[in-house]
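One chain of protein is taken out of this complex; the other chains stay put.
Going in written order, the chains are labelled A, B and C, and every chain counts its residues from 1.
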Amino acid sequence: MPKISFVDAINLAISHSMRKDKKMICYGLGATDPKSIFGTTKFLEKDFGKKRIFDVPTSENALTGVSIGLALNGIRSVVSHQRLDFFLLAFDQLINSAAKWYYMFGAKKPVPITIRLIIGRGWGQGPTHSQSLQSIFAHIPGLKVVMPSSPQNAYYLLKDSIFDPNPVVFLEHRWLHNLKSNVSYKKSNKLSGSKVVKKGKDLTIITMSWAVHDVLDVSKRLNKEGIDIEVIDLSVIKPIFWKNIFASIKKTGRLLVIDTGAYTGSISSEIISEISINYSSRLKTPPIKIAMPDFPEPTSYGLTKNFYFDKLEIIKNIKKILKIKKTLQIEKNIKLPTHHDVPGEWFTGPF
Amino acid sequence: MPKISFVDAINLAISHSMRKDKKMICYGLGATDPKSIFGTTKFLEKDFGKKRIFDVPTSENALTGVSIGLALNGIRSVVSHQRLDFFLLAFDQLINSAAKWYYMFGAKKPVPITIRLIIGRGWGQGPTHSQSLQSIFAHIPGLKVVMPSSPQNAYYLLKDSIFDPNPVVFLEHRWLHNLKSNVSYKKSNKLSGSKVVKKGKDLTIITMSWAVHDVLDVSKRLNKEGIDIEVIDLSVIKPIFWKNIFASIKKTGRLLVIDTGAYTGSISSEIISEISINYSSRLKTPPIKIAMPDFPEPTSYGLTKNFYFDKLEIIKNIKKILKIKKTLQIEKNIKLPTHHDVPGEWFTGPF
Amino acid sequence: MNNKTLLSMYKKMQFFRIVEETIAARYHENKMRCPVHLAIGQEAISAAFSQVAQKGDYVMSSHRAHLHYLAKGGSLNSMISELYGKENGCSLGKGGSMHLIDLKVNFMGSTAIVGNTIPISAGIAMASKIKKEKSMTFVFFGDGAIEEGVFYETVNFAIVKELPIVFVCENNFYSVYSPLKPRQPKDRKIFKMVEAMGIKSFKADGNQIKKCYRTFSDAKKYVDSKKKPVFLEFETYRHLEHCGPNNDDNLNYRGSKEILRWKKKDPIINFEKELIKKKLLNKKKIYLEKNKIKKIVNTAFFKAEKSSFPNQKEAYRNLYA
Partner (left out) sequence: MNNKTLLSMYKKMQFFRIVEETIAARYHENKMRCPVHLAIGQEAISAAFSQVAQKGDYVMSSHRAHLHYLAKGGSLNSMISELYGKENGCSLGKGGSMHLIDLKVNFMGSTAIVGNTIPISAGIAMASKIKKEKSMTFVFFGDGAIEEGVFYETVNFAIVKELPIVFVCENNFYSVYSPLKPRQPKDRKIFKMVEAMGIKSFKADGNQIKKCYRTFSDAKKYVDSKKKPVFLEFETYRHLEHCGPNNDDNLNYRGSKEILRWKKKDPIINFEKELIKKKLLNKKKIYLEKNKIKKIVNTAFFKAEKSSFPNQKEAYRNLYA
């Protein structure tokens, strides 16, 4: 298994898919420019030619319609947007058409398109370059919504999304781009989510995207302090794969949901709601939700300083739910990043 | 107090507001045509002239931007759309600009606009003329979201929305349009919601918009069978006014939320989630949610027959939560409408 | 145009009108419970189109789609059943009049969000170009649709990508009850404006079927030979209300003189006179033809009425493919 970056995993998933489906195409602003959408579309023009991957005008709504038409006429496509925020211009095509087409025309034609939306964070991305709107997409019947968290699941989730016969909104977090790990090039599967990425019996933490890493790190280290946490990486936000979630709750009886979207109306609320409706009696303590504040993301380094939750915030809530009063080792040893607004030293802007 | 229709209440709220704020304007497709948006803008052209109320091109996104610019330059406006679904074209202006402007420019300029979106239902409105997307708007920091349920609250909620200094999405249900009741022309207040419209101690039902009426009717009649239900009309979906909700739960210990939007990711999930997080210990039974199915609304009379929940469905869930096994009087006497797809005999299409 | 073409276009117009008139006549029975947007008065465009379109060509339309669907050969029975919401409707009753589809004849769909199918059609055209099909795509929309930004985005994209697509704007001078005045600049020539974007454009009187025919033929030839997109504007007029079965002249949003002027330009009556002069038609032939059509149409309504509603469970099926 080669060690590759998240960006390369995305790149390879597209490339392998284009190899598998000889008609499939790929486009988006900058898809063939020298920076190739943070490197995610690099080499594709060389390998597949200008007809199968190309740059486009800044016309998000029309180009979403185009992908629907391509799908209706037998051409699968991956359409990329450098920020989710730009894609708000295309909500008519996404919600009124793509999401409903298969259903509203009596199951005559599926609409296999994969819409990659990159979510920005830090370095002054500010209010309109950092929105994490997964719960909005998840509310629309007919869409599938995917949020990978690692090179490995980025690879197979993207391939599974591409070969899923439905419109998939694929939400890629900018902060994951430089992450590296070993990746096996699995065959495509049916899209599925809610993966237990760490087993445990004291508490279930459900999370997604970049938050998975902080949660996993904290949870693994807490094992040494006798706290045994189960971590579920949602991966697929819609439809939610409830089985693993319910099983975990039945086992642990405690729930902490950690969300990269705004608090009110987040997908975490849906999870807490479903569990309360169906498994109230299994819950030993009230559930807790950590999410982004109900504010646009400010730009200033000073203002974002505590805007995102960090590992300490996660630990604090774990302690609360487990009714731990004493100071844990991890709290003493925790190393928070020097700068809260970059994913690592490698990132020095500008976007 | 005169007895007027919901449509007239809307009309008067706009008219009284335009009288109060001499600069305020009002526009939208059909605002001055012979049907005047289901009658809601009738007489306004006569009373206020073509400069203050006018028809516009079919350009939802630009016209939302225009209302923002008007607001920034001191002109308050009410913008109407005959269906919420058409407004998906304007999500960039709404979400990237209107919702964030005041915050992201350091509180320099408020954006007082009221966006009226009419929600269709029945008579084959189908997948793209009937979406009830309040939870999507509610997820966006910076927006206010309002859903009136009666002529009286339509009147004051609309006036309060118009004079609120923030962008308000005002969701008006087509099925309420012909409803008549006495209306007092209250002075404008600060927008507020979660009104207890019926007091009770056995169970809290929280609902909104057209669903309020079925819930109220059922609840009132159940009083005679010794079942004492408290009904809260959300009215303002965002920000949710939690005080009355929490107080009610503390009193009744039981929660049923009834939502006009799709089940997954509905605003009801948010309510259940918040109560589970904060008042789990007060809940005597697990909460229940009734909402629209996670499917686009089909068009056919045959397919919508049981698509919407009706009074029997509400009663069934009340019984479940109160653990009532016996058949109630109300179940025997219930009169369901002859046609499920019209709000009353007055409605014979076409839209 | 040979006589066969002329006659066949005439018959198509009669067919379209009788279908629409029957919908109007029977709408009051409250059994077609969905919004309907009739195109009575606008038949020439679709009838001419029906003669020019090839089997492989793709078509999409908007809310006023009945005639485009039928012109491409869409099944009448499936359409009427769809209006009745029946299980044999073209969209299984899920879509209604505003969502027609007949894949057998490459009628790819119609939707009722203004402008919505314009970019989708460009995608269909692009796919047929990629697949090296000979076919082209026609997308029908109204004068209101060119107020939506997506129209310009799509035309621009179609030019850049040299897509085999024909944009067909049926300018009936109204969007719902709104005339052009509050919506578009005075004296604008739509096709001239669009031409300036860099696309070949034609304009024709949409009530004169021979002109429509020639315009569609020219467009088709242009796309075939130049491998580039085309924009067409047809001026025409609807006789009934925007949505629903009635005449709404009482509302006075269209002046009575204007209405009269356009009624005089009724595409069927005028063409009928011409064909009678040419001896291609006479009263008897007309009578027989109309009767034949009426039978077909009545059968479609009869069958639709007799058919069952879909199983209620179908409402909860086929959300995902």
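The rule we apply is simple: a contact is a pair of C-beta atoms (placed from the backbone, for glycine too) under 8 Å apart; a residue touches a chain by one contact, two chains touch by 3 or more.
Quantities reported herein were computed from a predicted structural model and do not represent experimental measurements.
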| item | value |
| --- | --- |
| Residue of B:1, B:107 or B:336 touching the missing chain in the full complex | B:107 |
| Residue among C:8, C:22 or C:184 touching the omitted chain | C:184 |
| Residue of C:147, C:170 or C:266 touching the missing chain in the full complex | C:147 |
| Contacts of chain C with the absent chain, listed as residue ranges | 147-153, 156, 159-160, 182-185, 187-188, 192-193, 195-198 |
| Footprint left on chain B by the chain that the document does not show | 23, 25, 51, 56-57, 59, 61-75, 92-93, 96-97, 101-112, 141-142, 144, 165-166 |
| Interface with the unshown chain - residue positions in chain A | 29-30, 32-35, 54-62, 85-86, 88-89, 123-129, 293-296, 298-307, 341, 348-351 |
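To be clear about the criterion, only the chains that are shown with their structure count from here on.
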| item | value |
| --- | --- |
| Nearest-to-centre chain - CA centroid comparison | B |
| Chain centre separation (chain B, chain C; CA means) in Å | 36 |
| Whole-Å gap separating chain A and chain B, where each centre is the average of the chain's CA atoms | 31 |
| Averaged-CA centre spacing for the pair chain C and chain A, given as whole angstrom | 43 |
| Multi-partner residues of chain A (at least 2 other chains) | 61, 92, 96, 103-104, 141-142 |
| Chain C, residues touching no fewer than two other chains | 89, 91, 93-95, 99, 111, 113, 149-150, 319 |
